[in-house]
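In what follows, a structure is listed as C-alpha cells, so that the remarks can point back to it.
A protein chain is absent from this complex, but the other protein chains hold their places.
Chain naming follows the written order as A, B and C, and within any one chain the residues start at number 1.
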Amino acid sequence: MSQRYSIWALARNALTHHESWQKAWRSPEPKPAYDALIIGGGGHGLATAYYLAKLHGMRNIAVLERGWIGGGNTGRNTTIVRSNYLLDENAHFYEHSLKLWEGLSEDLNYNVMFSQRKVINTCHTLGEREATVRRYNSMRLRGIDAEFLTREDLARLEPAMNLSMDVRYPIVCAVSQPRGGSARHDAVAWGYARGADSLGVDIIQNCEVTGIDRDPVSGAVTGVQTSRGAIKSDKVGIAVAGHSSQVAAMADIRLPIETHLLQAFVSEPVKPFLNTVVSTGAAHFYISQTDKGEVLLGGELDGYNSYSQRGTLPSVEHVIANATEMFPNIGRLRFMRQWAGVMDMSMDGSPIIGKLPVDGLYMSGGWCYGGFKATPGSGWCLAWTMAKDEPHALNAGHTLERFRTSYMIDEKGAGPYPKAH
Amino acid sequence: MDETIARPRSPLAELFLSAQSAAPDDTAQVHVQSVPFVGQVALRGKAEDGAFRDIAGQVLGLDLPLSSGSVVESEAVRIIWLGPDHWLVVTNEGEAPALVTGLQEALASQFTAVIDVSGARMRLSLAGPAARDVLASGCTLNLDPSVFPAGHALQTPVGNATAIIHCLADGTYDTTPTYDLYIPRSQALSFWRWLEHAGKPYGLSVRA
Amino acid sequence: MSRQVWRTEAGGHGIDRKQPVSFSFNQFRLEGYAGDTVASALLANGVRLVGRSFKYHRPRGILGIGSEEPNAILHIGEGARREPNTRATVQELYQDLVASSQNHWPSLKFDLGAAVGLAGALFPAGFYYKTFITSPKRWLWYEKHIRRMAGLGEPPTEADPDHYEHRNAHCDLLIAGGGPTGLAAALAAGAAGAKVILVEENPALGGQMLLAPQQVDGMSGQDWAEQARAQLDAMPNVQVLTRTSVAGVYEHDLFTLVERLGDHLAEPEAHQPRQRFWRVRASDAIFATGAIERPIAFANNDRPGVMLLSAVRGYLERYGILAGKTAVLFANNDSVYAAARELAAAGMRVEAIVDSRPFVSEAAALAKADKLHVLTGHGVTAARGMREVHGADVAPIDANGRLKGVTKTLPCDLIAVSGGWNPAVHLHAQSRGRMAFRDDLAAFVPDTDGAAYTSAGAVTGAYDLAECLQQGFAAGNAAAKALGLDSTAPTLPTATGDTVGEAPVLWAVQAPKGARCFVDFQNDVTTKDVGLAHRENYVSVEHLKRYTTLGMGTDQGKTSNVAGLAMMAAKRGQPIPAVGTTTFRPPYTPFTFNAMVGGHTGEIGNSVRRTAAHDWHAANGGVFTDAAGWARPMYYETEGLTPQQRIDEEVLAVRKSVGVVDVSTLGKLDIQGPDAAEFLDRVYTNRFSTLKVGRGRYGVMLREDGRVYDDGVTMRLADDHFHMTTTTNHSGSMFQHLEYLLQVVWPDLRVFVTPVTEQWFTAAISGPNARALLADLAPAVDVSNEALPMMGMAEGLVAGIPARIFRLSFSGEIAYEINVDADYGLALWNGILSAGAAHDLKVYGTEAMGTLRIEKGHFTHAEADGRITPDDLGLGGMVTKGKDCIGKRSLSLPDLVAPGRKQLVGFIAAEGERIPVGAQIAALDDLDAVQEALGHTTSQAYSATLGRHIALGLMKDGRNMHGRKLYALSPVLGERAAVEVVSPHFYDPEGGRQRG
Partner (left out) sequence: MMLIPCPWCGPRDETEFVYGEAALERPADPHALSDQEWTDYLYFRDNPKGEHTERWFHRAGCHHWFTVERNTVTHVISAAYPPGKAEKS
C-alpha cells in the first residue's frame, strides 16, 4: 500500500494541512481487456477483487460499478455482523467471514470500525427460547461462540430495555453471540476499494454493465458491454445484489431470486445508551446505536417485489411501534431519516456463491438480509471460485444447482417464498 | 343440568356491566354502547348466480346488495355486502338458527353456504359528534359523508382489528354521527383498549 | 431575573408584551414574552452561546429562525419530558420552560471536549478510518470513548408520559407551506370548492412575510396573512393546520404530517394529544415551501453572533429583537439593503454593508447615497472572537471569493450573512421529482417535467412577492380546474416585497491556511474537509456526504448541502448540475418516534386474541403465552406446586381420569360445495372423498415444495360440507392458501371456504373418564363407543348448549372436542367444570398438552419445521397413491429422496436426567467439544406418565438409529443428558387407549 494510514501519518499530514493525502483509489479509464471483471462495486464486488489480487495473484482486474462504490445495499444496511446460523453450509461460511472481519481493519490498513459489542436475540415465548437455544447450541458444537442471557443479564447489558412481563412481547430470556456486532458500512467498501486499488485493481465507477458477451460456439463468456464501452474478459463475476436477475439475464440465466424492498431508519444522534445490537424475531425489528449516536433501526421486508430504493410507511410504523415498547425511552427521540435497499431475496433465504451455467461466469447473490456480514467471506469465496474455476469447500453447497434438486438451505423453513425469509 | 349457566356472554361483559352503575358522562363527545347479541349469518353464493340471488332474496325478503359498501335492511334483517360471494345477514338475537335453516332449505339445490356466525363478531355502537374523528384515527377509509354516507358499510381495519363499519347516521341534517362496528370476538378487549386510547382526546363514555 | 436587554422598545408582531413568560436556560432564570421561541427569548436576553458543536465542541450560537437551524439545539423539558436536540428556533416559549445546552463537559462555557477542536488538525474528515487500525478488542476500548464524545443531547431515560394521536384524512388538495404562495393557492382552490388542507410548520401563517416588512393590497404582509386566514377559516371545505409539518411524501399520494398540539404548552392536559400524526391521501398537492437562506463560508463563520440575514431581520420584525448592537452585513444580493435600513431604523449600528458583488447595484448606489457604509466587491474573510463575535475581517475579493487586497477588521458583535436562497425542494424530491438547476440563482428548483405535484412560489425560484402570489393563485386555480371545479380566480392582490436583484453566487471566501470555514455547522464539516474528500477521490456527492458527514445531521443540511456540493463541483471542474444532489428522504424535519407510533404500541398496536374462557383462565392462575397472537394458558399456577409439578398433575389427570383444555385457538374452516371432497383430495396428501358423513380424518398438507405445511382433522358434516381444523399458527395463512387454490388455480371447483375460528369455542376433554363426563354433560347424546367412535361426531346439547362433538384425540386418550357458539363458550367451560368435579377433572394448559402429544409422538411445527417431508416424519404412508395433491410432485425431487435425511425419532433420558431445552445430539459427553451434531431435539418434556424426560427430535437416518446411546447437549445452558434413541411413539403406540 503506497500510503499507510496511522495516527502518525495523520499527525504528519496535519502539519501540511492534509494536503498531501493521496487518492484512496484511482479512477482510471477502463482498459479494453482484463483477466477478470467484477460487476458491482458493493462490498462484495470490491472484496472479491481484493482477494483475487491479494490471494490469487491476479492483478489485471476491474470492478465495474454502475454508480458510486458502496452505494447499493452496502451503503444502506443496518450493519449487523454475526455468524449465528443453524445450517451447516451457512454456519461454516459465516463463521469464516466473521474471522475475516476480525482481522479486516489491519489487513486493509483501513479502520472499518468493526465493533464486537455483542449481538443479542431476545426470546419472547418458551417456544422461541427453545428454537433459539437450539440454534445457539449448534453453534457451540461447531466451536462458535454463543451464550445464554437471563433477564438479569439483560438488565445489566441494556439498562434501557423494558423487562416488564406486562407488555405485548415480554422478554423471557435472550441468547447472544458475543463476537457479533457491527461495522462502519461505508468504510468497508472504501477500505476494500483502497486495498484492491493498491494491488492494481481498476475501480471503474459510473460504468453500467448492459450486456454479457459470449462466444457464439462455446457459449463461454468473452466480455461485457458497458455504458463506457465493451470490455473483454473470460472471467466475469456478478456481485450486484438486488440486480442479480437483470445481470444474469444478460447471459440468458434465470435465477431463483426476487428483488424486495428492505428499509432502515435512524433517529437523531444522542449520547450512547444502547450498548449492544439487539434483535427480536417476535416483534420484527433490530436496533443498535451507531458511533455517531443515532439509533439505527430496521425491520422486515415490505413483502412485495420492488426495485424502489425508497422508504415506505407501514413497515417503519410497525418497527417503531414495537421498538418503543422494548425501549420506551426512545419514544421522544426523533425520526431523522429513512431509506431502503434493493434486496436479493433467494428462494431458500441463503446465498448463491459459485459458478453459473455459462463458462467463465460466476456470481455471488441472493444475500437477503444477511449479506453485509458476509462481505469478506463472500469476496473470499468468490475470488477462490473465480481463480480456480471451482468452489471452495466453504461455498460448495451454495450452488445454483441446489434449486434443481431441492437441496434447500432454508434457515427459517419458510419454503420457496422469498418474502418469508 | 343447571340451565342457569347456559347464558351467552359478551367478550366485553365486564366493561358494560360496570358501565351500568356509572353515571353517564355528558361531556363526552363519543359514546360506546354494546349490542352484544345479534344473530349473524354468513351467506355465501355467487353474485352472478341469478337463481341463488332470487331464492335468497325471497327468503330474506330483500334483494341482496351487490356492490361494495351497500347494505339493505328490513325490520327483520340487515344484509351487508362483504364480497362478491359473501354477505353478512344480521338479525335479532336468537333468530339466526331459524334463518339458517330457512335459507339452507330453500337453497338446498344451489351452490351456497349458509353458516351461523352469531358468535364470531361482537357489535358495538359508536355515536357522538366526535365519532368520526375517533374512527379516523384508526381507519384509513374516507369517512366523509359524501363518500361514506349513512347506510353504507365496509369491512376494513380499524385500530388493531378488522371491523365492519356500518354508518347509521353520518352527521348531515343535524344527525349525530353513529356507527355500528362489528369486531372479531377474540379481539374485542384489545379493540376496546384501542378505542379507549383513540377516544381519549374527545372524551369517551360507555353506555350499558 | 435579567432584563431583556436586546429587546427593542416596541414592535414585534409575534409577541405579546403584556404577557411575560419566565423560563430557565442552564439554570438561569430568564424572561421572554408569549409568542417568543426559545431562540428569540434567549436573544432578547443577550444570550448567544447556546451549545457546543458535534465533533469539535466549538461554541455555537443561533444561526437561523426556523426549522433550518443547525446550531441552536437544546434539551427542552425535564424528567420524562426532557427532549434532546430541540431546535430553539422552533420551540415556542411557555411558562417555566426548562432549557439546557448539550454536548459539553463540564460546562457550556468551559468544555473539555473542545480539546478535540483545538487538536482539530488531527481530526479531518474520515480520520477514524486512518487511525485506531488495530484488533477488534482494542478498537472496542477506543470506541467506548469515542462514542461518549459523539451524540448530541442526552437520551431520555424514562417512558414518555404524553398522549399521541393518529389521524387519517382525505382531501382534494394538500398545500404545504402557509406563506404568501400557499395562502394564495388555498384561497383560490378553497373558493372554488375544493377540499383543501393547508399545512404550515410555524404557529402563524405568512411565511417570509412575517420576517420582513412587505405590502400586499396596501396591508402589511402579516395583516394580509391574517385576513387570508379568516377567509379560509370561513370556508368549510378548507382546513388550516399550523404548527404542522409535512414530513413525508409516499406512494400513491400519501402525505404524512406531524401536528404539534402540545409542544408550546408547559404540560398538555392529560387527555390532549401532544402531537398528532396525520396520514393524508390527497388527490393533488401544491408545494409552496419557500426557500431557505444560505450562508457564505468564511473563517470562523460558526462563531456565536454570525447569523443568517433573514433571521436577523425576522427577529426584529417578529420578536422586536436586535440580535446585536453593531452589525456587519454580508451578502451577495440586494436584500441586504432593505435589511440595513430596517436594522438601522430600529437602532442597530450597521458598521458596514459588505456586498460581495463586483458591481454597484441600484440598491447599493441608493444606500451609498444615503451614507450607509457600503463595501462592494468585498467579503467577510473571518469572524473574530471565540464565544462571541467581536469583529469582522473584511477584504476586497474577486468573484470566486479569492482575496484581492488588504484585510481590515471592523468591530461588530453581529455578522449577518446572506448568500442567496436554496428553494426547499425537499417534498418535490421526495415525490420522485427531478431537479433543474437555475444558474441565475445558483440553486436547484423543481423540474416541472414529469412532476407529480405542483411547486409554486419561492420554491420555484420566484423570490418576488408579487410573483409568488401570482403563482399561488395560478396553482390553486389549476388544481381546482383539474378536479373539475369551476374556478373563477379571486383577483390578484398587488404586492411589494423586497428585491433580490442580481445575485452572483458566492459559496466561500478564501481563508488563511489552517482557519476553519464551516459548510455544515451541525456536523462540523469545513471547506477543507470538502477539499480533502476531493483529494482522496471521494468525489461523488454521495461519497462526499458520507466521508465528511455533510448534511447528515438533524438539519439534514438545509443550509449546507448545496454549498458543499457546489464546492465539490468547483474542485471537479464540473458544473453543479453535473455533480448532482444527494437524495432527499423523509422526514422534512425530524419528529418524535412517538408521534408516528401514536400510542399504537403494546396491545393497542398488536391486538391480543382471547378465547371466550380467557377471564376464567386469568382468574384461575393461567400463565399465558402468545401463540400466533392468541393468549393461551401454558399451565395454571397452583399454590404449593412448582410449574413442573402442576404440569405433571395436569398430565396425570388426563392419563388417569380426565382433563379439559381450551383449544379454541385452532383454526377452523367451514368448507362447503359440491366439489368440497374433490378439493380436499387435492390439498391433503390423503383422501377425503372416501370419508363417510359424520366421520373425520386426520390429514397432512404439503407446501408446493413437498415439505409438510400443516395437519389437522377434518370432519365430514354432510356430503358437501366439511369442518377443517388447522394449527393455531396457520389458521390465517391456510385460509388464504385455500382461497388461492379455489380462486386462482381451480376456479372450476365449486367450493366455499369460510373462516369460522371466531365462531366456535372449543374445549377438549380427554382421559379415560372423558366419556363418562360427556355422558353427564350431554344426557341426550348417545356417547357410546359404537354411536360415537374414534373420529366420529355427534350434535346435541352439551351443558344445555347446542354443540358439535368431535371425537378425536391429540393426547392419546379417549377425547372429545366440544364446539359451541363462542358467546356460550364460558357457559360451556363452566358447565364442564361443574360436571367434571365428579370425575376428578383437571384443567390443563398448553404445556401439559405438549407433554401428552410428545408422549404420543404427534408432531407440531417444532418437528415439521418447514424442511421436513411426510416420510421424514414417518408418515410416508399418508401420501395416497393414485391421486395428486399440492406438493406431491416435489416429493420425487432428488433431494427429497436422498439418503441421510433427518427423520423423526424419540429420545429418552437416562433415569433422573433431564433433556435440556433446544439440545443437540452428539456422541461425546462434552459440552465444550467441537463435534458433529447427529441430530437435535425438537420438543422435550418431563413425562410424568413414564417417569422420564423424553424428547422428540430429528436425526440423520434416524429410523436406523433406534437403540443408540448418545448425549443431548445444551452448551449455552450448560446442561446435558444421556439419552437413548427410541421410536417417537412413547406411549400406547398401538393407540388402543384412544379408541377404547
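Basically, a contact is a pair of C-beta atoms (placed from the backbone, for glycine too) under 8 Å apart; a residue touches a chain by one contact, two chains touch by 3 or more.
Keep in mind that what you see is a predicted model, and the values were worked out from it rather than measured.
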| item | value |
| --- | --- |
| Left-out chain, listing which of the shown chains it touches | A, B, C |
| Which of C:106, C:573, C:640 or C:747 contacts the chain that the document leaves out | C:747 |
| Residue among A:13, A:245, A:263 or A:322 touching the omitted chain | A:245 |
| Option from A:189, A:257, A:283 or A:353 whose C-beta touches the chain left out | A:257 |
| Chain not shown: contacting residue from C:279, C:771 or C:807 | C:279 |
| Which residue of B:40, B:155, B:190 or B:205 touches the chain not shown here | B:155 |
| Sole residue of C:80, C:254 or C:923 that reaches the chain not shown, by the stated touch rule | C:254 |
| Positions on chain B where the hidden chain makes contact | 68, 82-84, 86, 140-141, 154-157, 162 |
| Chain not shown, touching residues in chain A | 243, 245-246, 254-259, 303-308, 312-314, 347, 403-406, 416-417, 419 |
| Touching residues on chain C - with respect to the absent chain | 250-254, 279, 281, 432, 704-705, 732, 735-736, 739-740, 743-745, 747, 884, 888-890, 892-894 |
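The working rule: only the chains that are shown with their structure count from here on.
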| item | value |
| --- | --- |
| Approximate Å spacing (C-alpha centroids) for the pair chain A, chain B | 49 |
| Inter-centroid spacing, chain C versus chain B (mean Cα positions, whole Å) | 33 |
| Mean-CA-position distance for chain C and chain A (Å) | 22 |
| Overlap residues in chain B, where contacts from two or more other chains coincide | none |
| Touching two or more other chains - residues of chain C | 279, 600, 603, 605-606, 608 |
| Sites on chain A touched by chain C in the complex | 5-7, 9-11, 14-15, 17-19, 21-27, 67-71, 75, 101-102, 105-106, 109-117, 124-127, 129-138, 140-143, 146-148, 160, 162, 167-169, 175, 181, 184, 186-187, 190-191, 205, 267-273, 282, 289, 291-293, 310-313, 316-317, 320-325, 328-339, 402, 404-408, 410, 412-416 |
| Chain C-facing residues of chain B, complex | 1-3, 5-11, 14, 36-37, 42, 44, 85-86, 97, 111-113, 115-121, 133, 136-142, 144, 147, 159-161, 184-191, 193-194, 197-198, 200-201, 203 |
| Chain B contact footprint on chain C (complex, rising order) | 163, 165-170, 271-273, 279, 281, 598-600, 603-612, 614-615, 630, 670, 672-674, 721, 750, 752, 754, 756-761, 777, 779, 799-802, 821-827, 830-831, 834 |
